[in-house]
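Removed from the display is one protein chain of the complex; every other protein chain stays in position.
Labels run A and B following the written order; every chain starts at residue 1.
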Amino acid sequence: MSAGRSYDVVVVGAGIVGSACAYFLARAGLTVAVVERGTVASGTTGAGEGNILVSDKEPGPELELARLSNRLWHELGDELGPAAELELKGGLVVAAGPVQRKQLDSFAGTQAAAGVQTRPVAPDDLPDLEPHLAAGLAGGVFYPQDMQVQPMMAAALLLRLARDLGADVHLRTEVTGVQTAAGRVTGVRTSRGVLAAGQMVNAAGPWAGALASLAGLPLPVLPRRGFIVVTEPLPVLIRHKVYTADYVANVASGSAGLETSTVIEGTAGGTVLIGASRERVGFDRSSSLRVVGMLAGQAMRLFPVLAEARAIRFYRGFRPYCPDHLPVIGADSRLPGLLHACGHEGAGVGLAPVTGQLIAQVAAGQAPSLPLGPLRPDRFEELASA
Amino acid sequence: MNTVPDRIPAPSPPTRTGIAIIGAGPAGLTAAVTAADAGCAVCVLDLGERPGGQFWRFGPATGDGRFHHGWPAFTALRERFAAHVAAGRIDYRAGHAVFHVGRPRDGGVFRVHAVADDRRREHAAVEAAAVVIATGAYDRQLPVPGWTLPGVMSAGAAQALLKGSAVVAGRRVVVAGSGPFLLPVAAGLAQAGARVVAVVEAGQPLEYLRHPARVAATWRKLPEAGGYLARLARHRVPLLSRHAVVAAHGDERLHSVTVVRLGPAWERVPGSERTLEADVLAAGYGFVPQVELLAEAGAGLRAAAGEGAFAAVVGPDQQTTVPGLFAAGETTGVGGADLARIEGLIAGRAAASAAASALGRAAGNAAGALGHDRRTDRQRAALRRFAAVMDRVHAVQPGWTGWPDDDTVVCRCEEVTVGRLRAAIDLGADDVRSVKLLARPGMGWCQGRICGQAVAALSAKHSGYSDHEGSAERDDATQDAERAVSRPLAQPVPLRVLAELATGDADSPD
Partner (left out) sequence: MPEHPRPRIDITVDGVAWSVPADCTIAAAFTEHGQPGWRRTRRARPRGLNCGIGVCFDCLVTVNGMPGIRACLADARPGDVICTEEGSGFGEHRS
């Protein structure tokens, strides 16, 4: 770390969001340093499935973010190349029964009105899309815009692009403090020295709250544990991302207890990924066979052919979420020079490009592509006192 | 088939026993018999279809012990085992693939989950007051060009064919690698009528063993080695030391190998290449303990010989850092069948004592009695000293990382080449975890057992970063081990079986 070098922006975190921020900042012509205490994709990104979804977003700020980000991913896909495994596979949401179907149709209607492409699927037409789906479902809605990417590769490739554009990347370097003077950010203290900069971006995932507290500021980003079960490599059985209509309700839930829904998709390598569970248990890394068992059972009921497929591993990740289930993107009015790009919960991969673009716009003093009011970092004190 | 299988078995209640023993090799069998002698109820779960593990692998065609060393000991033990099974004191489960050992509540019973009978794949669950993990070890293979060809196998595989099925692996066999195991493998093949083209040892045992302390530690084993050497001499098998097989050649199957001379760090000596015709290459560079169940159960691990290998930390009674969980045999450090038997004896006694205490009654052995005594301590210490000397004689030297080229497959399951590992490192991966995330080695069926050590060594070589020199937090091997070997599912499990764990208190109290 060369003493005396000063940057426009220091990005803390080299996961998918931090890497995207570094890329967009560098592309905007700013001098950038990235600081990461592990290596690329060491945190939540390494546990991600690579979802790029519009299907699960409620109309409102998050859907607007998702729609713009979806377009940006198309552009990025060309830049990143085939190694990122970006696939426009589409998402199919299925309803277990008529009640769920009605809820799903109503929800999809509001999304369509907000510009999302949706296609209702009658029960008899489900096998055309997914031949191995269980019989007896009440149809569903198909979202052709949903995509999947290999998140770790995407993050690593974004970081390399950022480097090519002049960014300095410091891996295995821990942030130990935020330097301020006259009420403004002047730099970031790390285990290997100080990085002088007028702005810094908090892209520290589930540790974003801890990083903010180094600057003396509360930021209610908490971890929400999820498990994913991985099967042995299988021939292509599942063509799209398939999930049940209760997935959306679970995301929006504030419950700390265990919630599971069924989310299933194949990968380029042939394994099938099975989710999804959400629990607020802090950073508890212990294995939960019970949760894994529930995910396995749900997967089997949706795709009976999977009953004999073998799970070869399962793993857990910690989604960083905020109390109102919206991310935190933009400048922190409590400390000029501090920007946040965190709290994306399970949508970090999908929303990384739009986050990067917005952060770059804010850092360069340009008008942001989307209104940032609902995403501002200081909104929680108002919510708490409301 | 679009309907849910009409036969979703209602989960049957778990078998309740005193001690669950995982593995029926020398350590597991000895522990089982010892514990049953002490009056404890024992359940033995083993992957194989017959007891004996790998050291004592046998089949009806080899049941007279013709290919075995130490056969009378095994026969005696097997008889005692069979008697206990017949009397109902040992519940013996062959063909059981244990995928998880856990303790739902601190101080409560252990739950052992297995997939029973690979042809049917049913769920089997056992509850026990104490557990002994004796899952043995497997050959360490070093990736070289052509090593995935049919006909290239581990030294252990050639041995298993012979001892288990009385089948000779091929007609012209090269036995290669490093370690005392090469001699019995080669001798057995020669005795069975194979043409053993050469034994190719990368180390220099004779030179190394000149030191008096090493002689003292190893002299008891000389007659055994001498027997193998004599047999090999009778069959005119050339023995090469400081040599290695660095390439295997063939189209659909092996037809020849390249042998080179090695320098002191195992680097190839240029110009020393020789071709040997062979239809089988049986290669092994020592053994790697199988400790995934221990890692997942939270037992403390230490670095074992060789990059990426770990062994259980145990006390004088073979108890791990998890109370009530014991480890015996190769899982505590590779040391051979005799050491495995001593450790099994100690673990069996201690586990019986622990189970009796937990169950609140004395059971033959007074609850609280020790597993070890002065005699077992002496034997165990002597055998461990021998094992330590062998580790050093046959330690894998770093020059091997120059044998594979960019096209060499490192991860067999996912067919990941050295070139792809290097591309991941170029993208910023440096430790094993990030290399795994970007290039996917170790993500297939075997979950990195076969390639893990090679990936660790090659990653360290090409990235310049070694997991062992990480941040200050990693002050013991347990954290490294957790990342390297932690496998929540130690064996593949059908989703149908996993689904049975959704009910009840399969694990964490919630």
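In this section, contacts are C-beta pairs under 8 Å (C-beta built on N, C-alpha and C of every residue); 3 or more make two chains touch, one makes a residue touch a chain.
Keep in mind that what you see is a predicted model, and the values were worked out from it rather than measured.
When you scan B:Pro26, B:Pro51, B:Gly102 or B:Gly156 for touch with the missing chain, the hit is B:Gly156. Only one residue in the set B:Val196, B:Cys413, B:Val432 or B:Leu501 touches the chain that does not appear here, and it is B:Cys413. For the chain missing from the display, the contacting residue among B:Leu47, B:Leu262, B:Leu293 or B:Met443 is B:Leu47, taking the whole complex into account.
Of the listed positions B:Arg80, B:Arg121 or B:His249, the one in contact with the omitted chain in the full complex is B:Arg121. Hidden from this view is one chain, which touches chain A at 232-235, 270, 308-310.
Along chain B, the points of touch with the absent chain fall at residues 47-49, 54, 59-61, 95, 118-121, 138-139, 141, 148-154, 156-161, 164-170, 192-193, 252-254, 279-280, 290, 412-413, 415, 444-446, 449-450, 492.
Quick note on the criterion: only the chains that are shown with their structure count from here on.
If you average the CA atoms of chain A and of chain B, the two centres end up 40 Å from each other.
Taken together, the chain A residues at the contact with chain B in this complex read 14, 38-42, 46, 127, 132-135, 152-153, 156-157, 159-160, 169, 171-172, 174, 229-233, 258, 269, 271, 274, 286-290, 292-294, 296-297, 299-301, 304-315. Within the complex formed with chain A, the residues of chain B that make contact are 1-5, 100, 102, 113, 121, 296, 414, 424, 427-431, 433-434, 437-438, 440, 443-445, 447, 465, 471, 487-489, 492-496, 498-508, 510.
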